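One protein chain is absent from this view; the other protein chains keep their places.
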Amino acid sequence: MQEIKRKYVIPGDIVAEGNLRPLVNVFRIGNSIVATRIGIAESNKDGAKVIPLSGIYFPRANDIVIGKILDHSSLSWSVDINSCFNAHLPAQDIFGRDFSPAHDDMGSQLSKGDVIVARIAIFDRTRDPILTIQDKDLGKIPTGELIKISPTRVPRLIGKRGSMIQIIEQASSTRITIGQNGIIVVSGKDKEGINLAINAIHIVEVEAHTSNLTQRIKQLLNVPESEIENDDTKRNHEINDTEMNDDKAISNKIDKEMGMMNSNGTK
Amino acid sequence: MSLSKKSTIIVENLRKKQMIESISAGKRLDERSLDETRPIEIELDVIKKASGSAWVKLGKTEVVAGIKVETGEPFEGLENSGALIITAEVLPIASPHIEPGPPDEETIELARVVDRGVRESEMLELSKLVLVPGKIVYTNFVDCSIINVDGNLFDATSYAVVAALASCKLPVFEIKDDKVVDTGRTQEPPITTIPVSVTTVKIGDYLLLDPNTEEEACMDARLTITTNSKGSIVAMQKGLKGYFTVDEVKSIADKAISKGEEIRAILKEVIHHGKKE
Partner (left out) sequence: MVQNRSLIDESGKRSDGRIIDELREIKIIVGIIKNADGSALIEFGKNKIIAAVYGPREVHPKHMALSDRCVVRCRYHMSPFSTDTRKSPAPSRRETEISKVIREALEPALMLEDYPRAAIDIFIEVLQADGGSRCAGITAASVALADAGINMRDMVSACAAGKVDDKIVIDINDTEDKEGGADMPVAYMPNLKKITLLQLDGELNSNEFKTCLEEAIRGCLKVFEIQRSSLIEKYFGDEKGLNE
């Protein structure tokens, strides 16, 4: 197996020397690859990158996000997606092509303060992101506990192929909707299960960079021992689990996971 | 001119619904009961360059108050009394919703309400802070910097002012050859009472003490009551577009007196242990 070298870095630190490919959160200067964020640097023969531990959510097309309706104009809703740009949800997305501000009452569909789960349909940095709620399991979220975590911890919370979040959902009998922007809604029948899930999510957030995290979460949630052994024996460093490779890869993967999670749900 | 304005903080509807459900069951979203205030932490003498100072944490709301003493002319009509000037600034470091610039009407109201509570309680015996009657008096500035906002700035700022004043050491000025000189010595401030501000807000039909930011974003009306060490009311301020019934006001007043007593005990304890050297 290819060896991955890891270390803790702050901006300006050298991640690796030599002819490696700079991946994410690094830049090349001379023969060195330098970190631009606080986080865990990883390098192997494919290249060098930093998994950041702080920072806001920067939108990407196809990401699933959870947003809050701020207001609406006659043609679109303005949505807070916990990012440096407010997003827009066009009225046509809900009313269809023949939407007319004169006949259709936007307030009847979504009003200020409503929470939605949406997909970023278009974002190219030159304009604010455009959302859609026209896919399966997207739309207004009527109930649930809303929590906010650092968007940098979202991949760890989801885990490899959704492993971490599935453990939490199953053990706490809850349904967890995760936005790539760090907004999460936990819903379920009993308060105890919800609190258990929220507690587990916060532990993942704080301890995202530490080893054997899955195991500790399983212990917290009282998942039987036998399952622990099956899973993690080979890995001492679980950052492996989360392949934070390239932008597109992540968002596609999460898309699938979101779909999967939601179809497990009780909607 | 004062304008009604758009709220800057929008609480998610699902969160608001939860809050109302929770409050109606007697518990708030942060697990407090309705009349429970957040923990108060006070560190005194944090600004060595000031005559007195306090860093107060009320939950996640944080305020630093510092005292500077100068001499100057007395205010008109108050020729035989020292001057007390209380200011407040909500610093832009304190919240994503603050724009740098001159204080807005809310910040001015904040400083004035805190000032009124301290002034009307006659906490500081200003008649003892006169150098030349009618001409030169002690001018006491208590400036407050709000450094993190999580609701109830009125009470947090008031506690910071009271703690800084009660624990300060005032400089001793003297007149020599018709000039004011700072002797370099210090004196105990003439403190007569410990005023305590208690703020209650109304959300729906429920009354809550010590609101956080999220609760403030949902409140209809607010009432701040300051009591002195005797348990008398010395200042009040009602705020926002909602209303209170007569019975509500009476019960808020009773609560402000009893809660004020508890908080006064906390303030006294801190002041007793942490006076400026």
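Per-chain residue numbering starts at 1, and chain names A and B are given in the order in which the chains are listed.
The working rule: a residue touches a chain if its C-beta (ideal position, glycine included) is under 8 Å from a C-beta of that chain, and two chains touch if they have at least 3 such contacts.
Bear in mind that the values here come from a model prediction, so they are computed numbers and not experimental data.
One chain is not displayed; in the complete assembly it touches the shown chains A, B.
Contact with the undisplayed chain is limited, among B:S53, B:S81, B:N152 or B:T193, to B:S53. The chain not shown here is touched by just one of B:V149, B:L170, B:I194 or B:L267, and that residue is B:V149.
Although one chain is not drawn, the whole complex shows that of B:V11, B:A94 or B:A235 it is B:A94 that touches it. Subunit B residues in contact with the hidden partner, per the touch definition given at the top, are 46-50, 53, 60, 64-68, 70, 87, 89, 91-96, 99-100, 102, 141, 143, 145, 147-150.
Residue-level contact of subunit A with the missing chain is found at 6-8, 10-14, 25, 27, 29, 34, 36-38, 40, 52-56, 58, 84-86, 125-126, 152, 209-211.
Basically, only the chains that are shown with their structure count from here on.
Taken together, the subunit B residues at the contact with subunit A in this complex read 10-18. Note for the complex: subunit A touches subunit B at residues 68, 70, 80, 111-115, 141-146, 185.
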